[in-house]
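Reviewing the structure listed below.
So, chain A:
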Amino acid sequence: MDLSLAIFVQIIVAALLVIGLMVGNAVVMVYMERKVAGFIQRRPGPYEVGPWGTLQALCDSMKLLAKQLYRPGNVDIILYYLAPILAFFPVLLLFLPIPFGPYLTALNVNEGIILILAFAGLGVLSNLLAGWSSNNKYSLLGAARAVSQTVAYEIPMILALLAVVFQCGSMDLKNVTEQQGAWPWEWNVLTQPLAFFIYVVSLVGETNRAPFDLPEAESELAAGFHTEYSGMGFALFFLSEYANMLLVSLVAAVFFLGGYKGPVADGFWWIFIKAYAIMFFLVWIRWTFPRVRFDQLLNINWKWLLPLSLLNLWLTAIIVKLLI
Partner candidate 1 sequence: MTFDPEKWLTSWRQAGAWSLSRHDPAKEGLRVSAFLPPQALVRCAQELRAARYSLLDISTLEAREGLVVTYHFDSLDEPARLAFRALVSRKKPVAPSLYEVFQGAEWHERESADFFGLIFEGNPNPIPLLLPDDLPGPPPLRKKEADLAPLAKLGLLGQAEILDPDFGDLIGQPVGSGHQGSQAC
Partner candidate 2 sequence: MLGGPINFVNPLSVLESPGTLTGDFYALNFEKKAKSGRVILNLGPQHPSTHGVLRVLCELDGEYVDRAEPVLGYLHRMHEKMGEVKTPWQYIPNLGRVDYLHPLAWNWAYVGAAERLAGLEVPERAEYLRVIGCELNRIASHLLWWGAFVMDLGGFTPILYAFEEREKINDILQIITGSRLTMANFRFGGVCADGDERFFRLIREFIPYLRERLKMYQGLVTDNIILRRRLEGIGPIDVDMCQRYGATGPILRAAGLPRDTRRDYPYSVYPKLEFPIPTGPINDCFGRYLVRLREIETSLAIVEQAINQIPDGPVIMDKAPKATWKLPAGESYWAVEGARGQIAVHLLSDGGKNPYRLKLRAPGFSNLSLFAEAAQGTLLADAIAILGSLDLVIPEVDR
């Protein structure tokens, strides 16, 4: 009884911290995205609000909070309001098994990656609901795209992670981290370069970021599945998009880049540095590349990533079998 109460309290505290992390991440990401975009596009980016424009994200969120929640006519009200909430909350859960430090894990789950992959699939449901309930054809097309894209890109993503799981013999994120060393040459990215590449590409597809941002392709579908959302409804989608980005980057850091391990001293700073390095990469390609076409997007997945990840898995299995 006492033990379960302790775990309950731990989860509540962790959940609050994770919400804080999500909001903090969104603030950092908004600033980073705008500053990096400004740098790439040879303009200053935000620089009026606060020192070097650092308070811009705060003002943005204030604006979104204060905005009227406009609901267009003929929407399915329950699903319409449920969708952004449903987009936000599963992401919360996903942070629980991530080992941020040697002793900093909200919930020690020995099959942590299964939990993450299972609940990550829920995110697309919210996109579908949002697109369906908005009573808007752009939203509907965006939702249809979101579903087929996310479902497709989950498969190579899982297969890439599975190769690492084979190699480490564990689905526990902490265990996977512990098997890697502090220095880059001791990381899994060296033994699984193909899996890392596949994971990063499908990560872009999974988080609907440019150049794979087909569900919200601005020039075709206005804003895709969240066309009809304003104010906090939009903000929750926004928040969960950034949280999703952080999550998949954290998983990449854990599985391929040694997690919280790093030179000098292990700790949460290393996992965040690694995750944000990957996120910087995502921002960079977003502002550099044009968008692919939808059939090209699916072709990349089904014709290249999937066979490659299967091949990689097969080779890993053989090598692991031979070495043992």
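Assume a residue touches a chain if its C-beta (ideal position, glycine included) is under 8 Å from a C-beta of that chain, and two chains touch if they have at least 3 such contacts; residues count from 1.
Behind the choice of candidates: all candidates are chains of the complex that A comes from, given by their letters.
The shown structure was predicted, so the numbers you read here are calculated from the model rather than taken from an experiment.
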Which of 1 or 2 touches chain A - same complex, any copy: 2
Chain A residues touching candidate 2 - in the complex, by the definition given at the top: 37, 40-43, 69, 71, 73-78, 81, 132-141, 210-211, 213, 217-220, 222, 286-296
